[in-house]
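Quick one: the structure is below, questions incoming.
Only one protein chain is missing; all other protein chains are in place.
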Amino acid sequence: MSEYKGPPAADPGALGVGTSRGGSAMLVAQSGLAPRHGRAGGILGGLGPLVRLLQGWISTYFSLLLLGMMALAIGLTGVQHGVTLMGEQIKNALVLGAIYALVAIGYTMVYGIIELINFAHGDVFTASGFYAFGFASLFHLDSLATGSFGGLILALVIVFPLSMIAAGVTGALIEFVAYRRLRDAPRLAPLITAIGVSFLIEGIMLVVEGPDNVTTHMASWINGEAFSIAGVSVGYTDLFVIGMALVLMFALGAFVRRTRLGKAMRSTAQDRTAALLCGININRTISATFFIGSALAAAAAIIYSINYGVLKWNIGFHLGIIAFTAAVLGGIGNIVGAGVGGFLIGIIYVFGGSLFGGEWSEALIFAVLVLILTFRPVGLFGVEVTTRA
Amino acid sequence: MSENGQSVAAPDSAGGVDKVIDLREIDVYYGRVNALSKVTLEVRQGEIVALIGSNGAGKTTTLRTISGLISPRTGEVRLFGKTTRGMGAAQIARLGVGHAPEGRRLFPRMTVRENLDMGAYSRGDRAGIRTDLESVYTLFPRLRERDSQLAGSLSGGEQQMVAIGRALMSSPKVLLLDEPSLGLAPILVDAIFEVIREINAKGTTILLIEQNALLALKTAVRGYVLETGSVALSGPAEELIASPDIQRAYLGM
Amino acid sequence: MALLELAHVSKRFGGLLAVSDVSFNLDRGEILSMIGPNGAGKTTAFNCVTGLFPITSGSITLDGEPISGLPPHRITKLGIARTFQNIRLFAFMTAVDNVMVGAHWWMKERVWDGAFRTGRARREERSVEQRALELLDLLGLSRYAGSYAREMPYGLQRRLEIARALATQPRLLLLDEPAAGLNTQEKKELMQLIARLRDEGLTILLIEHDMRLVMEVSHRIVVLDHGEKIAEGSPADVRTNPRVIEAYLGTGASNEMQSA
Partner (left out) sequence: MPDRFRSLFRADTGQGQRTRGNTVFWILSSTAAALVLMGWLLPWFVDAYSAGAGFSPQDALISPPTGVGTILIYVLAVTMVILVASPLVEPLARLRGTTFGRRADRIRLIAALVGFALTVVIWFLVSVIQEEPLFGSFGPGTYTDSAVWLTMYGYALAALVYGARPWVVGRQTLAFGIAVLPFGIFLPLMFHQAPDFLDWAAGSLAIYMLLALGLNVVVGFAGLLDLGYAAFFAIGAYACASFASPTHNIHWPLWILIFLGAAIASLFGAVLGAPTLRLRGDYLAIVTLGFGEIIPDLATNNVFNLTGGPNGISGIDQPKFWFLNFSTSPRWYYWSLLLVSLVVIVLLRNIERSRVGRAWVALREDEVAAASTGINTTTTKLLAFAIGASVSGLAGAFYGSIVSIVSPDDFSFSVSIAVLSIIVLGGIGNIAGVILGSFILTFVIFWVLPNMNEWSTTLSQTVHVPGLAGIDFSSYTYIIYGLALILMMLLRPGGLLPSRARQIELESGGESESLAAVQGVA
């Protein structure tokens, strides 16, 4: 904190104060005109270029470093615990990653379009899990799904669209009530509101569903082993989970690239004024973004229920933060990037856990988040697009 | 909040339908700062009208008010004989107002082609869009070459072409151009103004903001001079060019 | 030796070369103006000098010391102050506080001085406030000393920004379109102010569109176009330079210029 100690005569007395009545007051502080020697920096001044060089180097090769570390972690696990466990963990990582991927897409879409970290998104995930559970018990889908393959398909066909629509409406409603009026407010305001919405939803779920785990029964919907490689048993559930995530992810990517609404979303994200001038109804576009993002969260929640079979009022919060990390990792605003980020974070979470102990997984994720934001805020696949300020 | 008491609800017949843009005593505020006061301005069918004035005089604000990005606190904006009160910018754009805004404001991470397509966002006629795209490419052959390049990576002049092209893609009845020559090389400036005349010759009405007052007035039929938020002078372009005040203030020194 | 020296400075934004290989010197006590069409890279050059943008290549030195790569506040400490094209005051601080922020870096008051209101802190606060009031007074702003910057008339906001810059005790003042939006009378006062600052020993780098002001106050003029320096010289040289006329003053404007 050593600072340049001011110009030689920065003493208050020498400022010409008090002489102003005499008419000789100066606009320019004469003491300031004297030459100022020495680099104005402190001890760290000399290190500046080195630090910048290092930082630049890490930023450039960040992706490689991260992927290298992950490969190392996977390899180490294999060496330490054997190939079977490694394979098992890879499977777990992909399943978990699939869920993160779907949730991350919601974050990335919303952040991309209105630059808001939608803290409530993780809770929309939980809420839509409960929606799905509600629909399943309302239509007695459990017996249907476990009865026969046709029944399973029917159950999925009913429960997926219904929950996704319900979640989508929830998301769009949140935007309409809580965020729309604050769109031009300083950034702190919608951020605080988002936290508020998150807490409100969690609070409602806590009151309605109680503080304990809720069994959703969906874990029994899809059973059986599909195949096994090297002693790793891969169940149909695993295939379903990963497949579903990939399909939704790429379908959405194509949707945003090709359709009219998708283009409206992208243009609104890039320049809201210009989008308006092109005749795009940005309110509707933003609502649609929230709808789609939340619907995907619902898909993730169903997948989660099928895979783990339980829900709890506050699971969405942590899962949400991890998914947000995935979105940042993939480059915020980039849908496919968020998907890939989700899978990567899944790997980091699982293998970090198996190397350092499960209790450290979360801390590790946050460490990764800090590293990305410090060294590569545009994400792994982002390209620096600086515009003139 | 209602200013209906002093409304200027003149019947449409008074101005005639050929008034494409009709601003009646508009007052615009940014917060507490008065950006425009009692600006009255009209643009008739088929005209090129230039809006000149120094930086900060309110030229851009005027255009933004016309296209609905800002709403006036008092006064009325009438487009094609209808009031735009209560309309959003998107609706106004669909009325047939093309606006190439200040600073171009392209979608930097979309290709040139996609940017142009966005201009035609609210149109349904595929055939019309295709012809318009063709004519934009004819106006700016350079854009055809850069078709699939990201707009953010273009040079300034090319970006300006995309901005004008995008505004044209909505097949507007009136085109608002905010400093089309900004940051362009002299040759390009001449070329752009040539294009502007060409567009006008095809029947599009144009309202133009330009730093280079002389060039603007030479292109335009009429001109308005804004000074600190209000209209200081207006009249036929030749008269303005000849006016000694204008010459001193805007045409040199 | 020159006070400020730009040598082959370039700044690239993505695909756009906003400043390209620009070199010029600024001597002590000189008023140098940068002119050129909007978007020619003048403000970008300013931002490079004040450390807001890292430069892509080249070097900027103040008094022989390289300052490129230093953060903005360090550059201010070395003696460069600036104003902004689109006024950037602290809108919800009073005029006096705005100016006092300018004194921030050279005040000796530390956190604990402030927290415990030590005698030293109070004395310094008082004298800095005095100086701020004096600056406001000299610039004709004393009537607004206690009002929020945002509530002041536009022209006075420009002056307040200059007051804030002066409070940093600069050796070099960068003015970015100080006359924009001013009326004729205010422009005249601005011209006097610039002249006075020069007389008091300040070196000034000026971006301005108002040719009359530029021609009257500048010792030398640098003309930028498309990020490149296309001319440099005395006002008389520049106004007759055909490239400048073509690029900036407008092809048809040469007649009026010669008559002016």
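For clarity, chains are labelled A, B and C in written order, and residue numbers in each chain start from 1.
Everything that follows uses one rule, which is that a residue touches a chain if its C-beta (ideal position, glycine included) is under 8 Å from a C-beta of that chain, and two chains touch if they have at least 3 such contacts.
For clarity, every value in this text was computed on a predicted model and none was experimentally measured.
Of C:29, C:72, C:201 or C:233, it is C:72 that touches the chain left out of the display.
Contact with the chain not shown here comes from a single listed residue; of A:182, A:265 or A:326, that residue is A:182.
Contact with the chain that does not appear here is found for just one residue of C:42, C:131 or C:164, C:164.
Across C:97, C:137, C:189 or C:228, the single residue that touches the chain missing here is C:97.
Chain A residues in contact with the hidden partner, per the touch definition given at the top, are 1, 3, 115-117, 178, 181-182, 184-193, 195-204, 206-207, 211, 317-318, 321, 324, 328, 357, 359-360, 362-363, 365-366, 369-370, 373-374, 377, 384, 386, 389.
Residue-level contact of chain C with the missing chain is found at 50-54, 71-74, 76-77, 81-82, 84, 88-93, 97, 100-102, 104-107, 109, 111, 113-117, 121, 125, 148, 164-165, 168.
FYI, only the chains that are shown with their structure count from here on.
In terms of which chains touch, the assembly is arranged so that all chains touch all other chains.
Between chain A and chain B, the centres computed from C-alpha atoms are 40 Å apart. In chain C, the residues that reach two or more other chains under the touch definition are 14, 16.
Multi-chain contact residues, meaning those touching two or more other chains, occur in chain B at positions 152. On chain C, the positions that touch chain B within their shared complex are 14-16, 37-40, 150-151, 154, 177, 180-181, 183, 209-212, 215, 225-226, 246-247, 249-253, 256-257, 260.
The touching residues of chain A, counted against chain C in their complex, run 3-4, 6-7, 10, 12-13, 15-18, 20, 25-33, 35-36, 39-41, 48-49, 52, 384-389.
For chain C in complex with chain A, the residues that touch the partner chain are 13-14, 16, 18, 44, 47, 52-53, 63, 65, 69-70, 74, 77-79, 105-106, 108, 123-124, 127-128, 130-131, 134-135, 137-139, 166, 168-171, 193, 196-197, 200-202.
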